[in-house]
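The structure's right below; bear with me while I get my questions together.
Below is a slice of the complex: some chains, not all, each in place.
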Amino acid sequence: MYKVAILGSTGYVGEELVRLLYNHPSVKLTHLSSHSYQSEPYSKVYPHFKDLVDEVCIEDDLSKIDADILFIALPHGIASKVVTKELLATTKVIDLGADFRITSEAYDTWYKVEHFGKEVLEEAIYGLCEWNREYIQGARLIANPGCYVTCSLLSLIPLIKEGLIDTSTIIIDAKSGVTGAGRGLNIGTHYTECNESIKAYGLTSHRHTPEIEEKLEAFGGKKVTLTFTPHLVPMNRGILTTIYASLKPGVTNHEVNKVYNTYYEKEQFVRLLGDTSIAETRWVKGSNFCDISFKVDERTNRLIIVSALDNMMKGAASQAVQNMNIMLGLEEDTGIHYVPLFPA
Amino acid sequence: MYKVAILGSTGYVGEELVRLLYNHPSVKLTHLSSHSYQSEPYSKVYPHFKDLVDEVCIEDDLSKIDADILFIALPHGIASKVVTKELLATTKVIDLGADFRITSEAYDTWYKVEHFGKEVLEEAIYGLCEWNREYIQGARLIANPGCYVTCSLLSLIPLIKEGLIDTSTIIIDAKSGVTGAGRGLNIGTHYTECNESIKAYGLTSHRHTPEIEEKLEAFGGKKVTLTFTPHLVPMNRGILTTIYASLKPGVTNHEVNKVYNTYYEKEQFVRLLGDTSIAETRWVKGSNFCDISFKVDERTNRLIIVSALDNMMKGAASQAVQNMNIMLGLEEDTGIHYVPLFPA
């Protein structure tokens, strides 16, 4: 049994990690840290863990933690301060925040704070499991991808890599459930302010934009500048991305299908719906699946790709566990082979 | 007091008409027809009308109806059979369905049924109040615009008319509340099937597409082929359209602002938010407003327009009443100057 610690265990992502790791057969949760709920029993913070995880939350202090694997689920700007070469010498780290996902230049520009961990940043491996598996195996530090990003990258990389779409035409119109905004109190996520309404936010400036562009270049082999517009939807979980791009001349839906199959046919957690049914968030909730579907708009020669995942799972916690499984040489689906829960 | 009849008064749009006309100072509801609830008191079908509208629903038979104004809120394919030259000789008609909105060719293609009322179709005036006011004044037959269409047209016509955007790049990503799907039972709108989930539907084939394209040409002066993708959002009311288009070289946000102001500054029911705040459906619910906002994505030179309206109101019933007011020479906002209801 590997010893696992979580920094930031009482945010929504931390709590989802606790749920998954509690039932994981190869690990044992040894330290749950929390800035806000230090010294409180975990099951008091989250009563659904009553009789399951009644341990007391400890402070966010790495010196108190002795673990084989450390998950970090903290706001950006903190992980880059606490992850050091010394820590990595003894502990495998999976960071679920933004600090190790992009170059320090992009980080400075989009996050508007200076990056503190440039030294270890070089060592970080991007944890998009389906595309980076071999590097993840030997990694000491994983940057777990953002929720919008995972859905966008899985949809776009094959098409860019195989040159099916005009990369100057990509528009990602994304929709997210409210858990994506976290547990911090905010007028925008007060029940009566977001219930029964939909809005766009972060237009032209959302921080997942540079992450998507950098990784499309890294995995797809082409520099891309795109438009990304997220929306807040009155539901707890789920991300849907509706992606638009012009097809290269002569490309048909047959080829799109073929390319997706080439890359994902053997992937357990990417499900291809082709162009006969359309992805919806309800079919992936509570699971590690990313469902991908598409349609060719023959009147405009545009490709429309609709993909869905659970932002708390494949978009955060269960992909982090998938990364851990790869790092530890376990079966990749250990502890995360949940069937989606429906209706939920 | 004008006598008003409603064909199809027990669908959601019909019911919203009843609500608005019940409180309208210049009209009197004299006939409420219903195919499904014939002979039942209206307030039994819709208990919120108890003590207010207890009249019995009559059958859908025009020969039983004697009215100055007739609203038709029926599924497509019916209005075109019942509206005749004879009827128009005595009664002003406002049709809230699709039968008189587009050319019979487009109708045949997209609705996949033959159009029966080609003769009267020529006489139909498109009821987009802000753009067709002078023709509406003298009309006998109004084709009230579709919900997605109203939001899209009000957002796009000024920009196309003034040549600010590249019309080959227009993409409309639209999001609607579930009332848009009507009151008919359907597995897709069963509570537990659409609650807590978002989906795209009608990809590349939604029937509002030709209506948007035809009217952009009619009012904007340019032939347009575009991509339109509607989504179903777990909320009762509201439409949000997120529209993408490439700006013509050199066009700035200043010019976009100026053009919108030129056309809408004096319009009571179009509210311009500029590029400093973003439209949300919650701010227009229960009202006849269409809120328009935008943002220039400088990295890609794209314009992103975000607009919102209440699909039951400006997208259907209150715009129909606005049309009636214009036809009758009343103050245009009579009976429809509701402040949005929030939180609702």
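Think of it as A and B in the order they're written, each chain with its own count starting at 1.
Just so we're on the same page, a residue touches a chain if its C-beta (ideal position, glycine included) is under 8 Å from a C-beta of that chain, and two chains touch if they have at least 3 such contacts.
The shown structure was predicted, so the numbers you read here are calculated from the model rather than taken from an experiment.
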Original post:
Once every copy is counted, not just the 2 shown, what does the total come to?
Top reply: 4
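To be clear about the criterion, only the chains that are shown with their structure count from here on.
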Original post:
Centre to centre, by mean C-alpha position, how many angstrom separate subunit A and subunit B?
Top reply: 39
**OP:** Over in the complex, which subunit A residues touch subunit B? Could you list them?
**Re:** 169, 171, 173, 175, 177, 192-193, 195-201, 203-204, 225-227, 229, 231, 233-238, 240, 242, 244, 278-282, 285, 295-300, 302, 304, 306, 343-344
